[in-house]
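Only a part of the assembly is drawn; its chains keep their places, and the rest are absent.
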Amino acid sequence: MPDVSGFFYPRTATGRSSLLPPPPWHYSGDLLTVEYRTDPERVAELLPGPLEPAPDDPGAVALIWADWQSCGEAGDELLDPVRAQYRECFAVVRCAFDGQVYSRCAYIWVDTDFALVRGLHQGYPKKLGSIHQTRSHPFGRAAPRIGPGGRFAGTLAAADRRLAQATVTLTGQVPAAGFVNAHPMAHHRWMPSIEKGAPDALDELVRSRSASVEGGPAWGGEATLELFESPTEEPARLEVREILGGYYQQVGVTWDGGKVLYSS
Amino acid sequence: MPDVSGFFYPRTATGRSSLLPPPPWHYSGDLLTVEYRTDPERVAELLPGPLEPAPDDPGAVALIWADWQSCGEAGDELLDPVRAQYRECFAVVRCAFDGQVYSRCAYIWVDTDFALVRGLHQGYPKKLGSIHQTRSHPFGRAAPRIGPGGRFAGTLAAADRRLAQATVTLTGQVPAAGFVNAHPMAHHRWMPSIEKGAPDALDELVRSRSASVEGGPAWGGEATLELFESPTEEPARLEVREILGGYYQQVGVTWDGGKVLYSS
Amino acid sequence: MPDVSGFFYPRTATGRSSLLPPPPWHYSGDLLTVEYRTDPERVAELLPGPLEPAPDDPGAVALIWADWQSCGEAGDELLDPVRAQYRECFAVVRCAFDGQVYSRCAYIWVDTDFALVRGLHQGYPKKLGSIHQTRSHPFGRAAPRIGPGGRFAGTLAAADRRLAQATVTLTGQVPAAGFVNAHPMAHHRWMPSIEKGAPDALDELVRSRSASVEGGPAWGGEATLELFESPTEEPARLEVREILGGYYQQVGVTWDGGKVLYSS
């Protein structure tokens, strides 16, 4: 009996077609973060039971831009960089489950298929979008330096509508690039049944976090953030009440699987 | 306890963010098909047990281009067509299960996120690609008419490499636009476990077919087909041994769910 | 002495690389038009002397979406349709020169390089954008038919911001698909000098119109139009005061050069 192989679709005789290699997945990139407070009700309404709002500061949100290069264990993608580079923008909130605080991605847009599908595996609610983020560079007048006065911006659009834009002007190094995305992630992995009216064919709550993280100093700064309405996107529902801070950091991360918290 | 809604990610309080509306899903579009014979071994190796090769002509393949407009039941997408239009190219083979012949999509590339994710729901092994297909038009010299002598082409690329190109020159109406994609589809729905080494979290064989189909006449013609190598794509492994025919047809289709054949 | 050939860049020994073949250029496509009145001052300010406002209805504007397939005389592009298909959205006003009324494109966005550069040759002020337009189709529920009740939409974005969206619901056939874009075009062809402070190296007023036009019936209907602000785009400055009509028509057009009205 033939056997097909591949971590993800398409599974073939060789396994060579799989859109994803098996984890570990490695990432090198730059993060631009704006943290703010919204109405805690707007966070709570995004948490399906049995998740509960975080006990402290339950209206805190992080909107994060990331400009990534990524690869599997063999690293082939780095020599065919159309398969390695992507950008994303995502909104993170916090929640509590079984007495522990988790981070949770509420919205996320990426600009490649491998990132989108990798996210579905991890329980990130990914869509495609158009994401841009100012890049630092050590030379010339067309880039900020990483240091006091460096100004960075992030923009997000989906379906030809701008959804968010932010700026961060660095003021100095800080102990951490925010607190909202600092916990293990609690995500649902859902796949509707192919049969109409039947319950989800896959319905799991999973926990995962980076297997390893390294990075440069966290920089803090003055931040601005605007969110825009769209008929099909809801980041603006997490309205900005109070800006908590803006952050910039360069990091290297490895992700290597997670844990099922429960499955129904 | 709050409840989130939405057929697919992201599930929110309003349900408005879901990348997909619930089925039925409606499609209007043009199909360009080239059917050919490859080495039956190359088809068989793509069929995980308990699927078996089709009893007749087990090496038959259809490579199909489609230029679609699609929408959910409410049809809002048609007035925001960036959310309605997409193109795809897919390779279909046949197989047998439990005494019945099925069609099965071995490879498929689309150019939007909603089409990609809709496909994962249906068990299509979708990736993003760049797909182009000559469009018929009733006026001017920059388009073929639908009729004898009309020449249509389809091209496919992924990750910046051309994978396939075909031409069909119409000769006359035929009873059907091929036979390979004419059966109900037998697809696997797979989602790997978030836990390393564990079996797939979702592993189903599902059956589905269009809930309704209407269309214009099927046109047949002379076809050419070239397939190209790529480090990460394998349509060229289904090498062309003998062209069986080329077809063009305009269709309207509704898809409204399927049936689980088995789940493990 | 070697000679390079090609209608446009890059010019090479073979001429094969030229982004454009020499005219004639053929087009087959669908036009969706909304005509409206804006403040005539806002039209006048877009007309460099010696152009003057049109004597009648000088505030009339047509915003036109077009979904094209195009090719040169040999038609090769039609069998490699990535080189043939493009979409555009453009704003047309009228003006007078030397006692004659002309149409003039004030803004235009396209989605391919060949269309952009073809436009620069013709004096169209082209930029890249993301343009979508509902497509008619004879089958299925995911497309309007061309007839009473058929609803079409057009959307435009550039630099990740939506700039315009329109709908037209067809009511019946009309004598013509508007009047604003019905005259020969009067366009400037400008190229700044490479030397700072020097006058334009190319500064011509040219006249051109289609060498031939064929088409189906013009349909009229009820129209809506919204224009949105952007830091770098100004269609919204041509604010909508009164909608004059909406139109849909399928056409085939050939363009084959124009005439210099004056050159400085």
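So that you can tell them apart, the chains are marked A, B and C in the order they are listed, and the count of residues begins at 1 in each.
Definition applied: a contact is a pair of C-beta atoms (placed from the backbone, for glycine too) under 8 Å apart; a residue touches a chain by one contact, two chains touch by 3 or more.
This is a predicted model, so every value here is computed, not measured.
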| item | value |
| --- | --- |
| Total copies in the full complex, given that 3 are placed here | 4 |
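Operating definition for what follows: only the chains that are shown with their structure count from here on.
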| item | value |
| --- | --- |
| Centre-most chain [mean C-alpha coordinates] | B |
| Fitting subunit A to subunit B on CA atoms, where both chains share a sequence, rotation angle to nearest 5 degrees | 180 |
| Centroid distance [mean C-alpha coordinates] between subunit B and subunit A, Å | 30 |
| Averaged-CA centre spacing for the pair subunit C and subunit B, given as whole angstrom | 34 |
| Interface hub residues of subunit C, defined as touching at least two other chains | 130, 132, 155 |
| Partner subunit C, residues of subunit A touching it in the complex | 130, 132, 155, 157, 160-162 |
| Contact set on subunit B toward subunit A in their complex | 1-4, 7-14, 16-17, 19, 22-23, 44-50, 76, 80, 82-83, 106-107, 112-113, 116-117, 120-123, 125-128, 159-160, 188-196, 201-202, 204, 206, 208, 231-234, 237, 256-260, 263 |
| List of subunit B residues in touch with subunit C within their complex | 26-29, 68-71, 75, 78-82, 84-85, 130, 132-135, 137-144, 151, 153, 155, 165, 167, 214-216, 250-254 |
